[in-house]
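Structure below; questions to follow.
Taken from a larger complex, these chains appear in their original positions, while the remainder are omitted.
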Amino acid sequence: MSDQDQFDDIPGTYLFDRHRSRQGYHLNMFFFSLMKPENREAFLADEEGYLDGFPMTPEQRKGVLERDWLGMIKLGGNVYYMSKFGATLGRSFQYMAGAMSGVTQEEYADMMKAGGRSIDGNRSKSEEN
Amino acid sequence: MARIVGGLATSHVPAVGAAIDLGKTQTDHWKPLFDGYVPAQEWLARVDPDVIVLVYNDHATAFSLEIIPTFGIGVAENFPPADEGWGPRPVPTVDGHAELAWHLSESLILDEFDITMINEMPVDHGLTVPLSLTCGKDSRCEAPEQWPHRVVPISVNVVQYPPPTGKRCYDLGRAIRKAVEAYHEDLDIVVYGTGGMSHQLHGERAGLINSKWDTAFLDDLTRDPERLKSIPFLEYVRETGAEGIELVMWLIMRGALGDDVSEIYRHYHIPASNTASGLIVLEPAA
């Protein structure tokens, strides 16, 4: 397998490589803008208007408006950028992680307290190990 | 002449910073993690370095996609805590050591490390959480008005693929050691490597923990750094989670300590929010 194929073979993982970086540029720069309190306020006061300042795709915009955390990652978002959006909404990394893995924050927290998601079965799609 | 007197590596989980800032370190949930840091705090207080060279990664805070330095060094007089979306952490501004940082820059660039020199660098949880965790319980730290140690921050890109290789990181550590030993002033220096251990923050695989892999990494930091140097990017991502690649920064610390080291202390705790939290203290062999 090529390097790219090996990366793609890891389940549930979206490498922030050149493809996603280019695809997600404006989405991530929107997230990044939320490090300023005045921008957080402006976004919360008028989401649509604020988003007009960032030439993202309609799908990315929809992901933002719908809080589709996994969808935003698949469209080129990077979790460290996205965490600024999370913070704007009062959502932690753990909340976002729960949402992306399809469980509630409480279920996710319980999984972590029990030792986290097991590596076994999570290494490779093709080898199912 | 300056010298490296010790090394410390620790996870730098943002939720751990929040637990400190919100006064939750003694709750049932958090106490076991924080108790594990006490011996490292005592060690740091005993060693009491003049400067901490703190290797960390910026998490899309000081740097965005506009500009992504592979290695950066903070040469400014000080570095303010960053606003990562929640407002800045209620901790002091970090005092730098500009003269040492410039010396390191000159030495590293002459030594063929293409480091970026940085004067404006708000520092995020990657840098401030390790300071909080190791600052200890003395009066300077309960509600610190000033951090007890000056810091030279060294940033490493691990957010945008490609990050530097483990070997390159280790070699940067060696070059830091050489530069420190050529510094004119009599300074005791501790090097921090931060980030890791296993964690994945995104995607359906979020929450991945591989404690067997982490434990072997901790073991071999003392015993077999040659093995660690050759771990490829793919293995970090597959075995420790996408964000586990931060562990390459521990290799910079390890490289800075010289060939032989003794392990002074370690602590490993699951979970810290999404993460396996690791801590290790090393000293150069006498």
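Which chain is which? They are A and B, in the order written, and residues in each are numbered from 1.
The rule is short, and it goes like this: a residue touches a chain if its C-beta (ideal position, glycine included) is under 8 Å from a C-beta of that chain, and two chains touch if they have at least 3 such contacts.
Everything numeric here is computed off the predicted structure, so don't read it as measured data.
S.K.: Assuming the shown chains are one of each kind, how would you write the subunit formula for the complete complex in this file?
M.R.: Copy numbers over the entire complex come out as A x2, B x2.
What we mean here is this: only the chains that are shown with their structure count from here on.
S.K.: Just curious, how far off is subunit B from subunit A if you go by their C-alpha centres, in Å?
M.R.: Chain centroid spacing, subunit A to subunit B, equals 24 Å.
S.K.: Considering the complex alone, what residue numbers of subunit B touch subunit A?
M.R.: 14-15, 18, 59-61, 64-65, 82-87, 159-161, 198, 200-213, 234, 237-239, 242-243, 270-271, 273-274, 276
S.K.: Under the definition above, what is the set of subunit A residues touching subunit B in their complex?
M.R.: 3, 6-7, 10-18, 21, 25, 28-29, 31-32, 34-37, 40, 70, 73, 78-88, 92-94, 96-98, 100-102, 108, 111-113, 115-119, 122-124
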